[in-house]
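Apart from one protein chain that is not included, each protein chain of the complex appears where it belongs.
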Amino acid sequence: MSDSPAIANGAAVAEHHEHPPYQRHHFESVEQQADTTNFAMWLFLLTEIMFFGGLFTAYLILRNWYYPAFVEASHQLNIFWGTANTAVLISSSFTMAMGVWSAEMRKKGTLVLCLVLTFILGLVFLGIKTIEYKEKIEKHHVPGFHYSLQSFTNPASDPEIYKEYHDQPMALDMARHTELYFFLYFAMTGMHALHMIIGIAILGFMIFRARAGAYTTGHVTFVENFGLYWHFVDIIWIFLFPLLYLISRHQ
Amino acid sequence: MSEQKQNAAHPEAAHGEHEHHITPPGVYIVIFLSLLVFTALTVGASYIEMGIFNPVVALAIGVIKATLVVLFFMGVKYSTKLTKLTVFAGLFTFTAPYCGLPSRTSAAHNSKKQGGPWWR
Amino acid sequence: MDHISPVLWQFLVKWMTNFALFPPEASKIAPQMDALYFFMVLVSLVGLTIVALLITVFCILYSKERHPVAEQIEGSTLLEATWTIIPLGLFLVMFVWGALLYFRIYTPPANAMNIYVVGKQWMWKAEHPGGQHEINALHIPTGKPIQLTLISQDVFHSFSIPAFRVKREAIPGRYTSVWFEATMPGTYHLFCTQYCGTNHSAMIGEITVLTPDDYKKWLAESTSGMSLAQNGERLFASLSCNACHNAKPDARGPSLANVYGAKLALSNGGTAIADDAYLRESILNPSQHITQGYAPIMPTYQGQISEDGVIALVEYIKNLDSNYRIEQTLNTTDLLPEGDGKNSPAASRSVEQPAGQNAAPKGTVKQ
Partner (left out) sequence: MSSTIVSLPDQSTARIPKTNFITKENGLLSWLLTGDHKRIAVLYLISITFFFFIGGSLAGLIRLELLTPQSDLMATDTYNKVFTMHGVVMIFLFLVPSVPATLGNFLIPIMIGAKDLALPKINLLSWYLYVVGGILVIYTMVSGGVDTGWTFTTPLSTHYVNTNVMSTGLAVFIAGFSSIFTGLNFIVTIHKMRCPGMTWFRLPLFVWAHYAASILMVLGTPVLAIAIVLVALERTVGIGVFDPAKGGDPLLFQHLFWFYSHPAVYIMILPGFGVISETISTFSRKRVFGYTAVAFSSVAIAVFGFFVWAHHMFIMGISNYAVLVFSLLTMLVAVPSAIKIFNWTFTLYKGSITFETPMLYTFGFMGLFTIGGLTGVFLGASGTDIHLTETYFIVAHFHFVMVGGMLMAFLAGIHFWWPKITGRMYPEKISQLAAVVTFIGFNLTFFPQFILGTLGMPRRYAAYPPEFQVLNVFSTAGATILGVGYLLPILYLTWSLKYGAIAGSNPWQATGLEWQIQSPPLTENFIETPIMDHEAYDYEWLDRQKAKEVTSVG
């Protein structure tokens, strides 16, 4: 190695340090490692934002074009379930934040409790989503699968919704475009639900690791980064909820 | 340099010194409650007829809620400039394509030629 | 050797006879396009020469043999500013010049003769106002501005005439337009330049530019007996459009006389200019285009009329507008064979016209 003078002018003697087991070999310090993975997570969320961005763009443009169809189609969504789901998701975000806190404070019991709560709330969210999806399936509001225009060309045939909104019957050509709304509804909430499912799977794994005490010895990076992901999924919902459920209620 | 190595040897010490801020649970509770309040507000607002302001209010509340989550739950308020910059960059590239997208109200006519953000 | 040299010979002959750096300039816009093109070529050549020359000179002067020790130079703000500002200036000139050209090519003059073109896999169908149809061919006269209104029936196509330096995408579901004025009689290439599937490269045709006299002859020879507007009128009747749009006082639909080009007040509170695109949309998606004072009862014709049918209807409705009709008549009478000028629906319609105008105030606000 005579021909390879590594430039190490300040050359402190390279003694072998005792690294904690969770420190990867190529990092100088645990702090650097935590910082790095945290930053990586943020960048990943940036790509996720752009990913959802494509769908948001499609939604806003088509809503602009087929405004009446989008308004009436959105009346089919159940604000009660939507609100309930928002509350559930916010609560899960809260329990997740508390989870991160308990990992930082090295409270193993609280951490496991928080993670389990988050896990359950996530499942509740998906459960409610299933109820909503089921309703759409029953009414044939799933685009591409025997899609039915009845609720829009003849709103009175759908008494529950009609009672609430007294929608005018829509002309067939406009009513057809409700299918676009429902496609975007399923695409956006489906993509969101997919993120939830992935999150819940990771949560399940984390609960086991947390019970083994893996996150309460000072190595909180994983919990923290997962928390970022979970909150991000929450934020997506925070925008989906008004865009899909609320803004057309009075139009 | 050598200081950094020492820190590496004592991660706990480093942790205490300039490791990130630990948000107390009280803050989380306050944020959690205000998020719930905002949710109630936005649902309530949607029941009031405000014309063009219905979507504006709904989205404004959405932005406030998201900001709270980003700042406190995700801890951006206490994090490095780099993270803040990343968040800002994300926000910018995400929102820039929407600029000029007319907020459609029931009164305005719409034709494919007219509707659309600045790049159409 | 025996069989190679004739091939080579042919090859060279072909090259010498066909050698060209740019296509013939057969339209009014072509020389303008070429002026900008050659300006850009010039700038590029100068830029390339400067870079190549500098590199060569530096390589000779400062090769290791001649200049064994490099002099470290940090940079030079002045120089860097120079080669930032000069290219920027040149690019801005090209931007402005290019934009002016762009708007000239895509803004048809009011008196242009309108020809409809439908693209479909894999052919171009041109429909002249006089009712002449052409597949993969287009006959036009010199000295007349010609506007093409393009639409595609399936995928994206692109209508390109290199000799005219114009090109426009034919898009499914919406009209696009382009115009040109041919200056040189001859036949020129027509290409589809947007990749459109298997036989994309077979979607080609010929543009035949004729002198006004020859064009007149061609029109007479290839007439199908009915003008496009008359076709539209027939379709209008067979689809029972006139059950509502009949200009009677109690009609369920607004009169369509003089609608074209008018600013309409719509039932949803907005206004819209009734151009080609509007007319097309209101046939296919009527509920968004209900004139104020009328009930939204018009059914959609989406899927029931082909694009050719829609074009015939649009042309018919356009011809119900007196301004448009006069414009087109002025524009084409000198081109049309004797007597053909009366073929336009205007003649047969003149009786109904007053009734139409009576009803007009109800639905349309002409400004």
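Observations on the structure shown:
Letters A, B and C mark the chains in the order given here, with residues in each chain numbered from 1 onward.
In the analysis below, a contact is a pair of C-beta atoms (placed from the backbone, for glycine too) under 8 Å apart; a residue touches a chain by one contact, two chains touch by 3 or more.
Nothing here was measured: the structure is a model prediction, and the numbers come from that model.
The chain we do not see here touches A, B, C in the full complex. When the whole complex is considered, the residue among A:Leu55, A:Leu149 or A:Leu172 that touches the unshown chain is A:Leu55. Of the candidate positions C:His189, C:Lys217 or C:Arg234, contact with the unshown chain belongs to C:His189. When the omitted chain is restored, the residue from C:Pro31, C:Gly197 or C:Pro212 that touches it is C:Gly197. By the touch rule set out above, chain B reaches the unshown chain at residues 1, 4, 82, 89, 93, 96-97, 112-113, 116, 118-120.
Residues 1, 3-11, 14, 24-26, 28, 32, 35-37, 39-40, 43-44, 46-48, 50-55, 57-58, 61-62, 65-66, 143-145, 176-177, 179-180, 183-184, 187 are the ones on chain A that touch the missing chain. Within the entire complex, the positions of chain C that touch the omitted partner chain are 11, 14-15, 18-23, 33, 36-37, 40, 43-44, 47-48, 51-52, 54-55, 58-59, 62-65, 67-76, 79-80, 83-84, 87-88, 91-92, 94-95, 97-106, 121, 154-156, 158, 160, 162-163, 165-169, 171-174, 176, 189, 191-202, 204, 285, 302-303.
The criterion applied here is as follows: only the chains that are shown with their structure count from here on.
Here the spacing of chain B and chain C, counted between their Cα centres, is 46 Å.
Note on chain placement: the centre of chain A and the centre of chain B lie 14 Å apart, centres being C-alpha means.
In chain A, no residue touches at least two other chains. Counting partners per residue, chain C has 288 as the residues that reach two or more other chains. For chain B in complex with chain A, the residues that touch the partner chain are 1-2, 4-5, 7-9, 11-12, 14-15, 18-19, 22-25, 28-29, 31-32, 35-36, 39, 42-43, 45-51, 54-55, 58-59, 61-62, 65-66, 69-70, 72-74, 79-80, 82-83, 86-87, 89-90, 93-94, 97-98, 101-102, 104-106, 110, 112, 115-117, 120.
Contact residues on chain C toward chain A in their complex (touch as defined above): 284-288, 296, 298-300, 302.
For chain A in complex with chain B, the residues that touch the partner chain are 10, 12, 17-20, 23, 28-31, 34-35, 38-39, 42-43, 45-46, 49-50, 53, 56-57, 60-61, 63-65, 67, 71, 79, 83, 86-87, 90-91, 93-94, 96-98, 101, 104-105, 218, 227-228, 231-232, 234-235, 238-239, 241-243, 245-247, 249-251.
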